[in-house]
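What follows is one structure encoded as C-alpha cells, with my remarks underneath.
Of the protein chains in this complex, all but one are displayed in their positions.
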Amino acid sequence: MENFFVFAGVAILALMIPIIYRILVGPTAIDRIVAVNVIGTKTTVLLIVIGMLYERVGMFVDFALTYALLNFVGSLAAAKFFDRVNPAKSFSTMKAEEPQE
Amino acid sequence: MIINTICIFLVSCGLIFFIGGAVGIIRFPDFYTRMHAAGKGDTCSMILILTGLSLYILHEPTTANFLVVGKILFIALFIMSTSPTSTHALIKAGFEEGIKMWKREDEKEGQE
Amino acid sequence: MKIIGFITVIITALLLLQAERDFPNWGDPESPASSYRLSQHYITETYHETVVPNMVTAVLADYRGYDTLFETVVIFTAGIAIIGILRVFGGNQAEHKEPQLTKQKPDLILQTTCRLLLPIIQLFALYVVAHGHHSPGGGFQGGVIFGASFILLALCHDLKYAQKWVPERRILNLAGFGVLLYAGFGVAALMFGENFLDYGILTHLLPGSIEEARSHSMLGVEIGVGFTVTAIMFSIYSLLSSNGKMKEGI
Amino acid sequence: MYRIVIFSLLFGIWVVFSGLIDIFHLTLGFIACLFITLISSDFYFTNRSKGLGNRLTEIAKIPGYLLWLLWEIILSNIHILKLALTPGDIKGLDPSLIRVKTDLKTDYGKYILANSITLTPGTITIDIDGDELLIHSISRHTKMGVEEEIMEQKVSNVFEIEDS
Partner (left out) sequence: MTWIFDLILLVFMVITALISLHVKDLLSAAMIFGVYSFLMCLLWAGMGAVDVAFTEAAVGAGVSAVFLISTVLRTSRRSSD
C-alpha cells in the first residue's frame, strides 16, 4: 500500500509539469494566475499523501487545511488588481508591447 | 483488503481526472476554455482522492481517526466553496479586461 | 552587469556544493548537531520539564524565551517603521497618479464566500495558537492566519469595511499589548524573585504544578505574539495597498 | 438565540479541529468560540426570521443535494476528459455566452446556484446581475444542461422553503 502512495504522489508531481509549462508560456497574466491556483489545489492533496507516507496524517492535515482556507486569498487579490489598474497601462496595451522586447 | 481495493480505485479515478485537467490546460485554445479545464476538474479529482484516503484511514476506526477524517471532510467542503469563488473572480477579471473569446474558424469567416 | 551577477552566483553555488560534502548525513544520530549535550538535553528532558509534547514550541517559547521576545519586538519595530515610512497624513500633496477604480459594484459571490468562511478562518487561527503545544503551530502562524482573515475581509468588501474591526488606532494598541503581554510574563517571574522569563516560579499565580505553570505561561506568551503579528500584518497590508492614505485598498 | 446557534456551530467545528477532548482544551475552545462569536457573528445569516423547523429541514436536505451535485460533477468531468483527450482538432469545443434568468430570491440561494454551476465543469458563472446570470459554457452539451434548469429547481427545493 505504501508503494501505491509513493506512486500517487509522484504521479501528482508529474502532472504539475504541464501546469508549469503553462506558467512558462502563458500568453496573459491571468493564465499564469489560474495555473498557480491549480498548483495550490494539488499541493493540498500532496500534503495529505505525504502525511499518509509518514503515518502522521493528524499533523499534516493541518497544513492542508491552511492551504484550503487561504489559497484563494492570493487569487482574489490578483483578480482585484485588474479592477483597479490604471486605464492608461491596461492589460491590452501591455500585451501589445510584449513582442517588442 | 476490500477497503484497499476501493481506495486504490478512487485514487486512480482522481488521478485520471487530474490528467484530464492537465491535458486540457495545455491543449485548449483560449483563456476561458483553459479555465474550465484548470479550475474545476481539479476539485472533482481532489474530492475523489480525499475520499479514497479517508477510507484508508478508517481502516482502524478509533476516535482520533474519525476526527482526522472529519478534518479531511472539512478540507473538501472548503475547497468546494473557495475554488469556484476564485475561478469566478478570475474569469470576471478577464472578462472585464476584454480578453477575446476563441471561435471556430468557419464561424468566424461566416460572421465577417 | 547581469553577466557579472550570474558568474558570482555560479561560483558561490559551486563553493557551497563543495562545502556540502563535509556535512553529516541527513538524520545521522552521530552528527554534532544531535550529539551535543544541549540538544541531548532538549530531546530527552523537554517533556519532563515542561509537559509540552512539541519540542519546537518549548525551545522557542521557554528555553530561548529572550530570542522569541526580541523577535516579536522586531516585528513590532518593522510595523512601526512601515507606518513611519508609508503613512501619509493630509490629502493635499502633489497629485500623484492614482490607479483608478474601474468599477464599484459589489460582487455577491465574493461577499457570500467571505461571510461563510471568515469565522471559520478566525477559529482555525485560534486553534493554531492554542494547539502549538501538541501540533506544529503557535503564535506566529496563528497571528498570520488571523491577519489574513481581515485581509480577506478587506479584499471582499473594502478597506473601510475592514477598518470597522481593526481601526488604525487599535492596530498600534493591539501590537503594543502583545509585546507587553509577553514581557509581562517575564516581569511577573522577576517579581517573584526569579530570572526574567523563568516561568517555573509562576506556579504561585497559575494552577497546577511547576511544569504545568511553564506550559500555561508558554500559551500566554504565544497569545501575545499572536496579537502583535495580527495587528502588524493587517497594518502592512492596509498601508501598502492604499499607498499610505488608509482610505481605499485593493 | 441567534448567537447561541452560531456559538454551538463553532464549538462543533472546534471539537473536530482540536481532536483533543479534555477539560483544558475544551475550556480553551469555549473561550475561542466566545471570542469569535463576539467579534464576527454578524457574518452568518442575513435572514434571521426563518423558523427553526424550516432551518432543520434545510439542514437535513443539504447532504442529499451535495451527493447529487457530486454525481453531476463526475458526469460532466467525464465530458471534459473526453473533450481534452480528443485527438487532433477538438471538434466538440464550441464556447458561447448564455444569459439565464433565475427565480431565486435570497442571496444564499443565488450563491449556491452560481457555485454549483461553476463546480460542474463546462459552465462558469461570470457575473450575477440582479436575477440574471451570465454563464460561459464550453460546448453544446453543457449549454443544454444549463438551459434545462434542473439545478435551479433543486436549489430552490432545498434552500428556499417558504414560511407556511
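The first chain written gets the first letter, and so on, giving A, B, C and D; residue counts start at 1 in each chain.
Heads up, the rule we're going with is that a residue touches a chain if its C-beta (ideal position, glycine included) is under 8 Å from a C-beta of that chain, and two chains touch if they have at least 3 such contacts.
Remember, predicted model here, so these are calculated numbers, not experimental data.
Hidden chain, full complex: it touches shown chains A, C. Those residues of chain C that touch the chain absent from the view are 2, 26, 54, 56-57, 99, 128, 136-138, 140-141, 144-145, 147-148, 151, 155, 233, 236-237, 240-241, 243, 249-250.
Within the complete assembly, residues 2-3, 6, 9-10, 13-14, 16, 20, 23-24, 26, 29, 32-33, 36, 39-40, 43, 46-47, 50, 53-54, 59-60, 62-63, 66-67, 70-71, 73-74, 77-78, 81, 84-85, 89, 94, 98, 101 of chain A touch the chain that is not shown.
In this text, only the chains that are shown with their structure count from here on.
Ranked by distance of CA centroids from chain D, the top chain is C.
Rounded to whole angstrom units, the spacing between the C-alpha centres of chain A and chain C is 24.
Averaged Cα coordinates give chain C a centre that lies 33 Å from the centre of chain D. Among the residues of chain D, those touching two or more other chains are numbered 13, 17, 19, 114-115, 125. Within chain B, residues 19, 21, 23, 35, 39, 43, 64, 67-68, 71, 74, 78, 81-85, 87-89, 92, 96 each touch two or more of the remaining chains. Those residues of chain A lying in contact with chain B across their complex are 1, 4, 8, 11-12, 15, 17-19, 21-22, 28, 30-31, 33-35, 37-38, 41-42, 44-45, 48-49, 52, 57-58, 61, 64-65, 68-69, 71-72, 75-76, 78-83, 90-92. Every residue of chain D that touches chain B in the complex is listed here, in rising order: 13, 15-17, 19, 21, 70, 73-74, 77, 80-81, 83-85, 90, 93-95, 97, 114-115, 118-122, 124-127, 136, 138. Against chain A, in their complex, chain B makes its touches with residues 4, 8, 11, 15, 18-19, 21-23, 25-26, 31, 34-35, 38-39, 42-43, 46, 49-50, 53, 56-57, 64, 67-68, 71-72, 74-75, 78-79, 82-83, 85-87, 89-90, 92-94, 96-99.
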